[in-house]
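A single protein chain has been omitted; all remaining protein chains appear in their positions.
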Amino acid sequence: MNVATPITAASRVSITPRVREILSWYESDNPGTKGNIYRLLMTGKLAGTGKLVILPVDQGFEHGPARSFSVNPAAYDPHYHYQLAIDAGLNAYAAPIGMLEAGADTFAGQIPTILKMNSANSLSRLNEDADQAVTASVSDAVRLGCSAIGFTIYPGSDQAYDQMEELRELANEAKSVGLAVVVWSYARGGELDKAGETSADVIAYAAHIATLMGAHIIKVKPPSDKIALSAAKKAYDKGKIELGTLSDRISDVVKSCFNGRRIVIFSGGEAKDSADAVVDEIKQIAAGGGFGSIMGRNAFQRPRDEAIKLLDRIIEVYKAAP
Amino acid sequence: MNVATPITAASRVSITPRVREILSWYESDNPGTKGNIYRLLMTGKLAGTGKLVILPVDQGFEHGPARSFSVNPAAYDPHYHYQLAIDAGLNAYAAPIGMLEAGADTFAGQIPTILKMNSANSLSRLNEDADQAVTASVSDAVRLGCSAIGFTIYPGSDQAYDQMEELRELANEAKSVGLAVVVWSYARGGELDKAGETSADVIAYAAHIATLMGAHIIKVKPPSDKIALSAAKKAYDKGKIELGTLSDRISDVVKSCFNGRRIVIFSGGEAKDSADAVVDEIKQIAAGGGFGSIMGRNAFQRPRDEAIKLLDRIIEVYKAAP
Amino acid sequence: MNVATPITAASRVSITPRVREILSWYESDNPGTKGNIYRLLMTGKLAGTGKLVILPVDQGFEHGPARSFSVNPAAYDPHYHYQLAIDAGLNAYAAPIGMLEAGADTFAGQIPTILKMNSANSLSRLNEDADQAVTASVSDAVRLGCSAIGFTIYPGSDQAYDQMEELRELANEAKSVGLAVVVWSYARGGELDKAGETSADVIAYAAHIATLMGAHIIKVKPPSDKIALSAAKKAYDKGKIELGTLSDRISDVVKSCFNGRRIVIFSGGEAKDSADAVVDEIKQIAAGGGFGSIMGRNAFQRPRDEAIKLLDRIIEVYKAAP
Amino acid sequence: MNVATPITAASRVSITPRVREILSWYESDNPGTKGNIYRLLMTGKLAGTGKLVILPVDQGFEHGPARSFSVNPAAYDPHYHYQLAIDAGLNAYAAPIGMLEAGADTFAGQIPTILKMNSANSLSRLNEDADQAVTASVSDAVRLGCSAIGFTIYPGSDQAYDQMEELRELANEAKSVGLAVVVWSYARGGELDKAGETSADVIAYAAHIATLMGAHIIKVKPPSDKIALSAAKKAYDKGKIELGTLSDRISDVVKSCFNGRRIVIFSGGEAKDSADAVVDEIKQIAAGGGFGSIMGRNAFQRPRDEAIKLLDRIIEVYKAAP
Partner (left out) sequence: MNVATPITAASRVSITPRVREILSWYESDNPGTKGNIYRLLMTGKLAGTGKLVILPVDQGFEHGPARSFSVNPAAYDPHYHYQLAIDAGLNAYAAPIGMLEAGADTFAGQIPTILKMNSANSLSRLNEDADQAVTASVSDAVRLGCSAIGFTIYPGSDQAYDQMEELRELANEAKSVGLAVVVWSYARGGELDKAGETSADVIAYAAHIATLMGAHIIKVKPPSDKIALSAAKKAYDKGKIELGTLSDRISDVVKSCFNGRRIVIFSGGEAKDSADAVVDEIKQIAAGGGFGSIMGRNAFQRPRDEAIKLLDRIIEVYKAAP
């Protein structure tokens, strides 16, 4: 593995009008935080476009090492993921503390990193209302040279308020030291059933909550065409909001994030065998105004060459987006 | 949207005897806090009258974005609300941290802001005794240039004592850095039923608790003509306190707030189709000695022109009040 | 209301042997705390006698404003209570933070104040084992110029150990900044029934616990002639301790507070129609060696003139006490 | 009461080889802590022998004042206990914060004191798994000039881990400011029955846990000849450990405390009518290598003269011990 690979030319472009516009939305932030949002937006093949593709690798925590890496054993090595993100020309790499520590020095400065601050694991009782463990501190993010912290909340769960209060403290501290804040907002638990978690209204609501809490970047799942809450149904009807296509629903989520004034990105979901299926979904996300994708298992569970090819196709979709 | 709109002439008047009197009630506060109460009372069309109309926008947290903004899509944009509050000549704008961050720099100094510190959401199990999430810190209020913090307590709920202790800490810190403290006091939970929450005795009690806890401004709902607690019934009879009209009941609430020595304002409740119905209620609040209104959905769920017209009528009612 | 009323002559007497003796009991305290105990003992008509009558006004929190003030509407105004305590020549005025803030500047220095740090309210589920909310901080007491903090514990309740730990922290901090500590010790909850709460053995035990925790002044209810705990019954028999009259029982409580080395005062209980009934009880408290009374509803629920007359009679009883 | 009584000659002896040896066991401690262990070992009639007799007075918290003091009313006065410990030539006096505050200045320097940091009370629901209230801070021990803090843990109870964590924090802080740490280790709760609490294996286990947690001095009850845990039974058989006499069992407890490298002392239990019965138990403790006794009710519930005579006999037993 050649760790000396130079950063792709794309990340050396100078600031573009679009990036300047996006930065203008984060008007309350200090120059440190703006600098880190700049780094996220100005790295990799999408540098300057205002779009992002991020590699997240926290599946080992959630599902264990075999389920995460057995199909592509090279991925057991933490350096693999840093290098994959760099070579694929992605904007950033996100992982739990141990994963970042294992490559923080070797790859220092070569790719912006996002320290994932909390995680669940599938050894625990299957309880949708369980909390996650906070496994890192803002001071860890600082010493590891990260650009952002990442934090998961489960709006709707019985632990949601406690999680939000943890997020408040971490976000407040992160912003004060010039880091950006990325929130994984996954509605679940309480009275929501499985279908409700990804219904169009609930995804938009979860994204909106993260936005209200001061997230710089919001990550949600692609919304389905269902509506879970009857009061929301009436409001969608009243406002004549289209939800027919994925691209319509993405638009609604983007609008729900301060009318497009916040970066909202979408997860790739479970590993799909067909690369085309992945790309088709991305096209709709892009068409709806989504700012990008955070693509884990669909990247690192493929052989490295296939993964880079797929990521390239995704990047091309976003480059072509309006 | 013209963000350069100059502040209305009204907010440049110099201090009036009434404002001087009101400030004299806050005799334990430091000049920083008094200065911020001054700012709240000396901004907008009601500047100097001792009356206030405030725009609160936290419904997105409570009900989701579609239910809040679909009927008036311009309101998805956080700048919309700042501008609406400024253009309508209101005294202040209150919102959660994300909403304020999104306009704090563009509108810096143009309108006093109140950082809403805690919020609930309707994805959570419908449990009247649930807590709220504290989503911001006093240091956030300071860096965003706010004039006050806003905090909700639910007296009567099983979480009430914990909420009060959170309020104690935040209020103590807020006062020490020269901010004002606005308390939303909504009795609910425990043994109170729905009708009890807005009964005349319970609203007065909830307002009194907020006052005892050191709130500078208390926000409650307009009280109904019911009495929920039998021990209170006897006391109202003994004291021959009139509760027949809304204006009587407002008087009782104002008296319960240190005999009128604290600013107590009233919420507008659910969006009403008829602007006249809204104005009629305001007339009774004003007649009873209420200090003003905090008017959310009735403002931002109307088209902007209608909203400004309605707010103007409300302002005129308060201006004409004794 | 004449806020310029000079402090009564009594509070200008110089230190008496009795006060010197009482101060000697607080041998571990710093001069700041001793100075505040001095202030409590050297103010009002009882100055120098070693006896105290204190006005507490926290009933609004516990029972709501109508039940507290409707029979004497002047009492809705926080200034009323400061002035009543001053004009009646009392030793101190105790109230929650909001009440003190509302007059702290107007009456600064004219009467020692005790900041009541925690409160319950009757909107909450009727649960004898519920906690109270801590609604103020020691730094509030300092900035408001108070002489002491006041804190309620419920020995016997399921929350008692948590309350005691709160008291430990507040008392430690209060003593470190030169404040005195007054503890309301009300046994309740757990396996105690209503009669048990005021039984002679339980009152003495509750007072003793407050003493052991380092309280400077202990407030309990007047004990009844019942004994609640059978193990205590045997001990009272063994020690041949008389409990027949209220005065006997008061003696036992005073002895239980370090053999008289701590100030223990007694509450007045519910408002009584007959002033004579109030005075008769005080006579027994004084005869038993009680250090004074804390008299709320029996004071402020009477018309001001009647209240001052009644308080005068009470003061005369204590003056005449041995 | 003559507070000017000079310290007994015994406490002016210079360091003995035995005390030097004992101090050598506390090899990780700073000179402050060693100095305080020295003070405990070099005070009173047993000064220099390496043995200790300590007077603890926390029964008022646990059982109330009447059950503690009615049979010897002089003991209601906190000064009584200081003077008793001094006049009887004991090594130290241990009590809750209020008791120490009441004599800390009068008796400053005349007897080492141990601040008992936590207490239970018998008003609370009878729940073996209940916690205790922490009623003092290390800073209290410092300002009161104490030599050590005392803390109770209940290994086996459902609260044991929380108590251990409280002990960790207090012990760490105490050691950092040069205080010694005395742990009352009383197994109870969980699945232990009453007999199990004092069984030989459980007492040794409880003592060992306190030792492992870094206690300088461990206090347990004298062990009975029962074995509560079947796995322990096998181990005792395998190791051929004698448990037939109390002296055998004391030896096993001492060995379980780092093979005799920690000071372990034994409580006197309930007040016994017969002084001879008390002394007989002490003889066995001494024969087994116990380092001393902590004797409360058997001391202060006797008339002063009888108490001093009994304590003298106990001291003579320890003096004569090998």
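The letters A, B, C and D name the chains in turn, as written, and every chain counts its residues from 1.
Basically, a contact is a pair of C-beta atoms (placed from the backbone, for glycine too) under 8 Å apart; a residue touches a chain by one contact, two chains touch by 3 or more.
Remember, it's a predicted structure, so these values are computed and weren't measured experimentally.
For the chain that does not appear, the touching partners among the shown chains are A, D. From the options A:19, A:99, A:114 or A:149, the residue with contact to the chain not on display is A:99. Interface note for the absent chain: among D:156, D:222 or D:292, the touching residue is D:156.
The chain not shown here touches chain A at positions 58, 60-61, 63-67, 69-71, 73, 76-78, 96-106, 119, 121-126, 130-137, 139-140, 143-144.
Residues of chain D that touch the chain left out of view are 25-29, 155-156, 158, 160-162, 164-165, 168-169, 172, 176, 187, 190-192, 201-202, 204-206, 208-209, 211-215, 229, 231-232, 234-236, 238-239, 241, 252, 255-256, 258-259, 261-262.
By our rule, only the chains that are shown with their structure count from here on.
Common neighbours of chain B and chain D, listed by label, are C.
Of all residue numbers used where chain A meets chain B, under half belong to both copies. The two sides are thus made of different residues. Averaged C-alpha coordinates put the centre of chain A at 59 Å from the centre of chain D.
In terms of their C-alpha centroids, the spacing between chain A and chain B amounts to 36 Å. For chain A, residues touching at least two other chains: there are none. Shown here, the protein chains touch in a chain-like sequence that does not close on itself. Chains touching one another, given as pairs, are A-B, B-C, C-D.
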